[in-house]
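Okay, structure first, notes after.
The complex appears here minus one protein chain, its other protein chains still in place.
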Amino acid sequence: MKKTIQIPLGSQHISLLEPIRFKFECENEKIIGVDADVGFVHRGVELACTRSFEFKQVGYVVARVCGLCAITHSLSYTLAVEKLLGYVANDRIKYLRMLMVELDRIHSHMLCLAHTAENAGFEALFMQIMGDRELVMEVQEAISGNRVQFDYISIGGVNRDLTSELVDLVRKNLTTLSEKMEILTGLFDNNWSLSLKYKGVGVLTLEDAYTYNALGPLARASGLATDVRAETSDFPYEALGYTMMLESTGDIHARNFVRLREIVNSIAICRNIVDNLPMGEIQEKVKGKPKGEEIVRIEAPRGELFYLVRGNGTNTLERVRIKTPTFSGIPAMMEVFKGSQYADAPAILASFDPCMSCTAK
Amino acid sequence: MLTLILLPIIASVFTLLLPFKRVHYFITASVLVTLTLVAFSFYSSTEIVTFHLSHSMSFLIVAADVILLLYFLYQGIKFRSANVIFLSAVQLLLYGYVESIAPTGGPAEIVVDNLSKFMFLIINGVGGIIVLYSVRYMRDEPVSATKKSLFIAGLLLFLSIMNLIVCANSILLFFLLFEMTTLASYLLISFRNDTLSRANGLKALWMNQIGGVVILLGALVAIEGYGTVMFDTLLKSSGGMVLFTVALLAMSALVKGAALPFEGWLLGAMVAPTPVSAMLHSATMVKIAPYLILKLAPVLGATLLGSLLSVTGALVFVAASYLALSRFVFKEILGYSTVALLGLMMALAAIGTKESMTLAMVLMLFHALSKALLFLAAGVLEKQYHVKNIEEMKGLVHRAPKTVGFILFGFISLTLPPFGLFMGKLLAITSISSLLRERPALLIVVLSLVIGSALLVLLYFKVSSALLSAPSDILPTQKEHLPYGFSIPLILLAFYSIATAAGFIIIQGDLFIAWLALPLLLVILLPSMVQKMERYDRIQPYHCGEKELFDAALVYYEPSIRVRQIIYGGFGMLFVAVAFIGVLS
Amino acid sequence: MTWIWIVLAPLLGGLIYGGERVLRARMQRRQGPPLLQPFYDMFKLLDKRTLILHAPHALLAVAHFFVLWFTVAAIFLGWNLIYIIFLHLFAQILLILAGYSVRSVYSHLGANRELLMVVAYEPVLILVAVGFYLISGSFEITTILQGDGYWHQLPLLFVALLIIVPIKVKKSPFDIGEAHQEIVGGIEIEYSGVFYEFLYMSRFLEYLFIYSFVFLFGGESYWLGAVLVAGVFLLVNLVDNATARVHAADMVKIVYGFAMSFAIINILGVLL
Partner (left out) sequence: MKFFTPFRKKSPWILHYNAGSCNGCDIEILAALGPKFDLERFGVINTGNPKQSDIFLVTGPVTYRSRERLVELYTQIPEPKVVVAVGSCTTTGGVFRGMYNVEDGIDRYIPVDVYIPGCASSPQLIIDALVKAGEILESKSKAIEKPFKLFGAIETIGNKLSRLNMAKKVHDDED
């Protein structure tokens, strides 16, 4: 007796930004089995980095692995190469890089929140968050010259300086944004229909988070305290007001809340950065060719981003290995899908904030 | 009158004597034509016919009753069924006592009134067609030729039993015939003689025997209170005990009508060959239930008992429709929907106003036609395509367009205007609404009517969806070969449905109702327009850009065990409450 | 005059829909499309190449539209309310059959949900009709419209109707039948060109159908009816913009738990 329906979700689907294909085995609309396929976006970036590009270009190539966390990709790569070359950036460069990463985190989290709301059928909330998000986009465009692919970081520094007008703009927009965030937090907490759609839905338990090695906001929403910003000392996060946001329930609501609170935290960090910006050069000459092997971990908006770079003393690198946070998020996601309703699937998917182009490279 | 009863008996003898060949078609067809004509002539005449039974006949009846009960007892012992043994013994004792105190003489034992004439129409019109159909159906059944003949002869005999039961005026005669229908269902359900059939047959036996017991109890009370066993005398008298008798008889109707919690026997009956399901368990035999309530309705109207009965019936309508959604076997789905609609008919009959009784009769007629059609079509699917399960029926419209067409027609006639079931429900809402001010309890009936109808629509279209779901590209549909033995009964039934629907509209004389038939025109026009669509290009369905085809299954709702317990417990209590209220009033 | 209204019914519904899209955009702090956008869409759809899956699928959508039009015409002509509800049910059934008739998963899911919606709102509609009957003594719309305002006698029934309006006009929180992010429009997914046009226009007629029930609560005072319709229209759009889509099961629970019990309480109140 066949009682199950197969429901496809993807590779093209209106609730998806990127191609990923799920095949749900459902009883009525209750999901009992999932089959996932993530390889639609594979372009072969890793190989190309060691064949067709010189190591100085690779920073801009790996940024194209993913548009949402482009800045963290180029930062990780740059840091790795700088370590190979024995270069340590000055504080101003560090602060500027951090500023961009945190701004990127804000816009990425807001996009995720908006997308989750849209996929839960709440169009007005989507519009509201997208409207507020433009405040960050404006700042990013003003600082880097581009809205999405910033190409801000280069080996030995950053490409543009932060002028005092820009500092004013950052302050102004972030103040407005933090007011909006309070409204949003209240909305996410109190809306009756959102609580039906979010609370207790798509629960990733702490054990599952351990088992499947979940990273980033979704691990923190399950109560797993993991954040590279607290674990490494490449950047002075603790000094600039970083706190780790933890939730315990692990449902969509918790993930949203981790993101909401991280946005608030990132706003605070950004303000601290522009308030305490040290003086110094923004671009320094770095000489030599990378030789040896180096590992770098950076907290991208979706969790730990891992880079391995190996050079052999020539202009072309020997190996670039990228491991992205979504890669380990997908098995966890498949586990969460089982037992939930198909009607929730798009919202759960969006709340995991998967980045397929990161995963498939 | 005699024709109706004797002709099937004679025909059955002929069927047994003559070998299983074309001659059976001839016999059954001629029986069908004669019976239908006679029933019609009865229906058009207005006189009320009565018969007195002679003394020897009465003796025969007693003897038949005792033999029958002893046979049940024997079957109970043979298959070690405690329920059957116990109930048979109780019945034997009760029957002996009742017969000993039963008064003799009095009014006629057989009265053919308007209600009986109406029932004749259903029994002979629909039943005859089913017998005709069963000739072709049995040809493919893997049993011996004698058994095939026996089967048809049995069905024919059953017709005459039914013809007699609807004009029985004596409760005791009614009891005998009631038990004979029980016997018929027992024998026909266990016809295939495997373990499952046997078990279901015994289940049907003991459940129906509960009905027998309450009838005897009713007779007992009637004799004690009024010294009569005749329906008409009883219904004319007044006073405390009448309602108790009526309550007991109504309980037997609930059992026969497979109202919850007794729906088990009717569903078990679906293992029997399809003509049996069609004949006994949807078209004719179970109609005894609403018939009995209709007979009792003059007393019931506006009493607490009447309200309780109609509420029970209405709740059965909802609950059975709901339970049906969890089923997969096509015939079981039909069975559940029969249970549901019988509940509705009883509810309407028990309200007891003239209008609601008419509506109950309308529902009976149209339900018999539609359900018979559906069951026969289900039989065709079973024999020709070997599908029983609705999951196997996906896209069957391509393989069997004709049969599927008949099934869809059946569903349409059960749900849409201008067919009788729809009109019946529609008018019922109007007529019950006008009673609401006096009897607020009927609000439950209105509600159940609406919710139940909605659930039934859900059910039917769940099945239709399986039949219709076709892939995008239309290969030329295959020509379906439907043997005449199957197609003629189906066409006859469809024709009857349309004709009666048209007749009903004309009788109503309401222009609006005629307008309601207009959407149907659209449905009829659609197939002819299909040809014109050739010029449009075809595409594949959208599957998110993927190329593989995904297969959808049907929705189903599995009530949890707890919900089931609540439903059965509730209906058990309602069943007991009927007797209780009867005693109180 | 009535006949002109009947012929123009889809256009009237289109205006309501266009107004609603503008209103929704303004509520989301956007400029939104022009008021006549639904008509632009209609004309564009007429000009597309028509691709179909198979003939019955396409034709059932056409039948759905015409039966729905007939239903709306019956409302304008002041027929029996119960007949109208059942005619509407018939139109819905045609649509659901269309959804089932193709081997497309989303279409099937949409049809399943549409069926659930029918099961949810149909009893409430009938109860509303029964409520009108109890006050006015007739199911005929012409008679119902002669009574004085019903909303003070049937306040809870009005609330019950309010709950099911979003189901019928496919608005959050009950837009489960369409649910673009889940099942990409449900039944309408496989339609294109002219045949999608029919489904697109039947949405306009649905607006007229359900809002005319609201209008009836005004009774003989057409002004009151119009005010009620405008109020409900605003309210429904506000709620649409303040809620996410709930599950199908939740919808059934809400409708049966609240709308039905309100309706029953109100009717019992009238009766006793």
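Labels for the chains are A, B and C, by order of writing; each one numbers its residues from 1.
Heads up, the rule we're going with is that contacts are C-beta pairs under 8 Å (C-beta built on N, C-alpha and C of every residue); 3 or more make two chains touch, one makes a residue touch a chain.
In this text the structure is predicted, and so the values were computed from the model without any measurement.
Participant: As a test of the contact rule: which chains in view would the missing one touch?
Facilitator: A, B, C
Participant: So which of A:Q12, A:N159 or A:T205 would be touching the chain we can't see?
Facilitator: Of the candidates A:Q12, A:N159 or A:T205, A:Q12 is in touch with the missing chain.
Participant: In the full complex, which of A:V148, A:V167, A:A230 or A:A268 touches the chain missing from this view?
Facilitator: Only one listed residue reaches the unshown chain, and that is A:V148.
Participant: Where the complex has a chain not shown, which of C:Y191, C:F213, C:F233 or C:F262 is the residue touching it?
Facilitator: Only one listed residue reaches the unshown chain, and that is C:Y191.
Participant: Can you list where chain C touches the absent chain?
Facilitator: 21, 25, 28-34, 37, 40-41, 43-44, 46-51, 180, 184-185, 188-193, 196
Participant: Touching the hidden chain in the full complex, which residues of chain B are there? Just list them.
Facilitator: So the residues of chain B touching the missing chain come out as 473-475, 534, 537-540, 542, 545-547.
Participant: At which residues does chain A meet the chain that is not included here?
Facilitator: Chain A touches the chain not shown through residues 11-19, 39-45, 47-48, 52, 60-61, 64-68, 70, 111, 114-115, 126-128, 130-131, 133-134, 137, 146-149, 355-357.
The definition used in the following text is that only the chains that are shown with their structure count from here on.
Participant: Please report how many Å separate the Cα centroid of chain A from that of chain B, as a whole number.
Facilitator: From the centre of chain A to the centre of chain B is 65 Å.
Participant: Averaging only over C-alpha atoms, locate the centres of chain A and chain C and give their separation in whole Å.
Facilitator: 42
Participant: At least two partner chains per residue is the criterion; list those residues in chain B.
Facilitator: 543, 550-552, 555
Participant: Could you list the positions in chain C whose residues touch two or more of the other chains?
Facilitator: If we look for residues of chain C contacting two or more partner chains, we find 105-106, 108-109, 112, 184.
Participant: Can you check the complex and tell me which residues of chain A touch chain C?
Facilitator: Per the stated touch rule, the residues are 5-8, 13-15, 28-29, 117-125, 127-128, 131, 191-194, 196-197, 341-346.
Participant: What part of chain C is in contact with chain B in the complex they form?
Facilitator: Result: residues 49-56, 58-60, 63, 66-67, 70, 74, 79-80, 82-83, 86-87, 89-91, 93, 96-97, 100-109, 111-112, 115-116, 118-119, 122-123, 126-127, 130, 133-134, 139, 184, 189-190, 192, 260, 264, 267-268, 271-272 of chain C touch chain B.
Participant: Under the touch definition given earlier, write down the residues of chain B that touch chain C in their complex.
Facilitator: Those residues of chain B that touch chain C are 395, 415-417, 422, 426, 429-430, 433-434, 436-437, 440, 443, 446-447, 450-451, 453-455, 457-458, 461-462, 464-465, 468-474, 512, 515-516, 518-519, 522-523, 526, 529-530, 533, 536-543, 549-552, 555.
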